[in-house]
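Let me begin by presenting the structure, written as structure tokens, before commenting on it.
Of the protein chains in this complex, one is absent; all others appear in place.
So, chain A:
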Amino acid sequence: MASLSATSLSFKAPSIQSTRIYQVLRKPSSFQSISFGRFQSSKSLRLQISCAAKPETVQKVSDIVKEQLALSADTALTAESKFSALGADSLDTVEIVMALEEKFNISVEEADAQNITTIQEAADLIEDLVQKKPAA
């Protein structure tokens, strides 16, 4: 079970898929995203290091997911929780995305909406879109 802490790094099990590393510097009221580009490990073991979105974002996403899927309030959800493992089908996923759009005042492309599979992915997408929004 992933623990969300202020250090904001979460390590996944070795994965051959992606070797990019992102580092998010956490400051009290804002965050900055730095991408280091591709990182090739010299060892055969490759780590995918991804940084969790803000804990508050993950929590808000979890709340919306629980509501949409009618999960009990004490269902333990983590950032890694997969929508499909919770019983969500494509209609649920789209409804979750619509609720997230309303909550965070963002607009998600349909292709992105259908491709979200975990709470983490939803939170990351939200923070990405929020950050990109032009100043009102």
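General observations
Everything below uses one rule, namely that a residue touches a chain if its C-beta (ideal position, glycine included) is under 8 Å from a C-beta of that chain, and two chains touch if they have at least 3 such contacts; residues count from 1.
Quick note on the criterion: contacts and distances are computed from a predicted model.
Hidden chain, UniProt protein name from the list "holo-[acyl-carrier-protein] synthase", "superoxide dismutase", "Dihydroxyacetone phosphate acyltransferase" or "Aspartate aminotransferase": "holo-[acyl-carrier-protein] synthase". For the chain missing from the display, the contacting residue among A:L86, A:I106 or A:V130 is A:L86, taking the whole complex into account. Panel shows chain A; residues 67-68, 75, 81-82, 85-87, 89-91, 94-95, 98-99, 110-111, 114-115 of it touch the chain omitted from the view.
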